[in-house]
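Every protein chain but one is kept in place in this view of the complex.
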Amino acid sequence: MLSYLIRRTFWMIVTLFFIVLIAFVINFVVPGNPARTIAGPKASPEVIKAIEEKYDLNKPVPVQFEHYFVNLLHGDLGISYRTNESVNSELRTAFPKTMYLGFSVFFLNVLIGVPTGIYAAIKRSKFMDHVILISSLVGTSAPTFWIGYILLFVVGYKLSLLPIGGYGGISHVILPAFTVSLASAAGYVRVVRTSMLEVLGTDYVRTAEAKGLSQSTVILKHAFRSSVIPLITYAGMDLGTLMGGLIVTEGIFGWPGIGQMAVTAINYQDMPTIMGVVLVAAVAVVIANFVVDIIYALVDPRISY
Amino acid sequence: MKKLGAKKSAVAGVLAASMLIVSALSGCGQTNTPQTQQQSASSNATPQMGGVLRTWKQYDPKSLDPTDCGDTDSYDIQQNIYDGLVMWDKSGKEIVPDLAAAMPTITNGGKTYTFQLRKDVTFQNGDPFTAADVVYSFNREASKSIASPGESYFSMIKGMDDVFTGKAKTVSGVVEKGKYTVEFDLTQPTRTFVDVLAMPYAFIVDKKYTSALPNQAALSLHPIGTGPFTFKEWKKGQDIELVRNPHYYLKDAQGRQLPYMAGITWTLGYGNSVAYLKFKDKKQDFSLIPTSDYVSTLNDPNMKNDITSLVENDYFYIGGNIKKAPWNKKPVRQAMEYAINKDALVKLYNKRIVAAWSILPPNMPGYQENPSGYKYDPAKAKELLKKAGYTNGLPGVHPMVYVKNSIRDVLAANIQAQLAAVGIKITLDGVPFPKYLDEVTKGKEDMVYGGWMQDYPDPDDFLNILFNTNQIPSNNNVGYSNPTVDKQLNQLATVTDLQKAIPGYQAVEKQILDDAAIVPLYHDKEAYLIQPWVHNSQLHPVYPYFYYWTMWIDQKAEQAATKG
Partner (left out) sequence: MAESILEVKDLRTYFYTEAGVVKAVNGVNFRLEKGQSLGVVGESGSGKSITALSIMGLIKPPGRVISGEIRLQGQDLLKKSRKELEKIRGNDIAMIFQDPMTSLNPVLRVGEQIAEAVVLHRKVNRKEGWNVALEMLKKVGIPEAEDRIRRFPHEMSGGMRQRVMIAIALSCNPKVLIADEPTTALDVTIQAQILDLIRLLQKDFETATIMITHDLGVVAEVCRNVMVMYAGQPVEYSDVTTVLEQPKHPYTWGLLSSLPKLNASGKQRLTPIDGMPPDLGNLPEGCAFAPRCPHKKPVCERQEPSGKWLSPGHFVRCHLYEA
């Protein structure tokens, strides 16, 4: 187990290093000079030069990368070109808000997706199964901005049940979380349904039934527990993605998370901020994967490291 | 001046370019009246004190530090926190004293400006305002380590660029001549110097407070100025709160202390569709009108009176790169002048723009409706192409670069079809703003569909910046070069009285259009929603939106409306 952890941590660091490297390089492949973007068209060459010096942009790319990387090792993500503030502090403000929304979505996904998936599996090929599969397809295909706006219009404006956008407590998080969840819970439904169907056909579920256990015990204790591995895998990826920021949803609802940060940063070629967001998102995914692997071993005694 | 990457319209993206202000000096005798409309019939009622304006922005402003005030959103907020030496009056036509007690005395052949300062002004933290703060603020703007994008607006001040490039420690041209007297020395007479002083880059900060900050970037998060509203809080991505500055020096005609409102709150982060819903729900006092709701809003009896609109001092154009064939042939360029049905564009965009046959917009001093007498005439366009030797239309396919957004995509496609009809084939190259800047400021493009927005209402800001040979390629993107025009522009810039310069600018504008340097397309017509209980809410021709310190809120009307 210990050697596994060490090996795993090593590869996590290698992964992150390459993500940093690739993201950094991509920033330089994108056309446009950040100093020109900061300065605006009227600025004199001296202004552009001063800005390049201020942000190190006049140095060769490998040197810039070295500076960035050395600072990164000290936990310093640099200064935003757009706001002149430390990217660390901006992320410290924005990331908890993304986590708040992300976990709310995650909670809803599990709350909606898992029981629905189980129900669809039990009702396999029956009317309700088809209804669920079709509505999950619709949920996945409908554009997020459209769902978000409809929810805002109906629930927020017409019915005045919940606030129209903005950041805040539970009442503020419900609509954006539902907006994302209506689409992403569908994935849980499919994953749970498929793995449940597989498990429901196994001999040990028949054994459980032969013991006279009630349907709910058979499904929850025997079938669901052993079908949970694909769900954990999926949920881990989902959670990682959610932590990377919900760009569209944050934009619609005015949710001040890292997705919004990313949008303004990209519009502005604000490389340190873009890098910061990419890095946080990457770390979230890597950690989620790691946690998933640990959970595997906890739920399935056959897995050990 | 800024290149229009995007602007504060319903289709706006982020304005990354620099921003500005301006000057239509009063008494210039210009004949056009600003086309401002205001919905509120009760504006004549006595202003009431109190009430908070609940307004909105899609994006956080870039910065609340004047040296970094390059975008509309930052300017909109900073104008309430800070003051400059001079400011625009409510009509947007005249520059009036702000922190200065009077307009400057101009001596030394237009090269020395001397300001007497107000003695009754304190910063919002209680620090007294003196000449030292002015000197400090300009040195700060010139500082190399701050690297303000606006520094070059002040290049006419002696020593400004030397400090910026590290050749000098202090700006020699800004001199404290007494506790309340400041002198500016210019390298050459520059009429637009006063306009530049009204720009946000020239806002005055508190020397004592600012110089003691742990780092200069901290000013953006904790701004202190002398303006009508005091900064209270900025929750990133959520809201910015300003509250009334009770010690603001300005009073209204009745001697009442300005501003009237108790505060301004901008909520941040969501787009115009949501803002529009919140406006309709009366949770917000201001909103853009989403494109999809524009026509229905105009026709909605409950909302049409909430609309306030203004033709902007901007212009959009298309042009071929004159440094490249076939655009180097004048008949080809002239053919384009006749090829575009601008009314079709206006109709496509629900009349949110007005057709342009000249470069200077209607609210700009020196405006002429159609100096070169062009009109939509596709037959004439074909004839001109023949004259240039292209009987079967222009050879090749020409990519047209522009800043992509949903509206410009539609307009560009229409332009493409119109040009194709006369035999000019183009492809559309809609790109993000940074890429656009990278192409056009290096003169790499074949064709451009671009825009320009005033820094201040002076023809120099459009004609000199966009068409002087010395601006190729950074701002004169189409590479237009006419020695006669250059000579006139250089001379006109030094004429201290704008009124005297206007005939000259009008001649220059006609020459540029006769040469068919570009094809003017349209000017934006901004339209916003403002709740009926908010008074004095005319859009300002120079400031990004409003003249906040004379706005007031009928709180009874507001309560009645929001309760119902």
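Brief remarks on what is shown
Per-chain numbering from 1; labels A and B assigned in written order.
Please note the rule applied: contacts are C-beta pairs under 8 Å (C-beta built on N, C-alpha and C of every residue); 3 or more make two chains touch, one makes a residue touch a chain.
It should be emphasised that the depicted structure is a prediction, and the values quoted were computed from it without experimental measurement.
Shown chains touched by the hidden one, complex as a whole: A.
For the chain left out of this panel, the touching residue among A:Glu53, A:Asp76, A:Asp129 or A:Glu209 is A:Glu209. Per the touch definition above, the residue from A:Thr116, A:Ser226, A:Gln269 or A:Asn289 contacting the chain not shown is A:Ser226. Taking the whole complex into account, chain A touches the unshown chain at residues 202-215, 217, 221-222, 225-226, 299-302.
What we mean here is this: only the chains that are shown with their structure count from here on.
In terms of their C-alpha centroids, the spacing between chain A and chain B amounts to 39 Å.
Interface of chain A with chain B (complex): residues 30-34, 36-44, 46-47, 50-51, 53-54, 79, 82-85, 90, 93-94, 97, 149, 152-153, 156-157, 160, 164-167, 250-257, 260-261, 264, 267-269.
Chain B meets chain A in the complex at residues 1-3, 13-14, 16-18, 59-60, 62-63, 65, 68, 70, 144-145, 147-153, 155, 161, 164-165, 217, 220-221, 235-238, 267-271, 273-274, 277-278, 280-281, 283, 432-435, 437-439, 441, 455, 465, 474-475.
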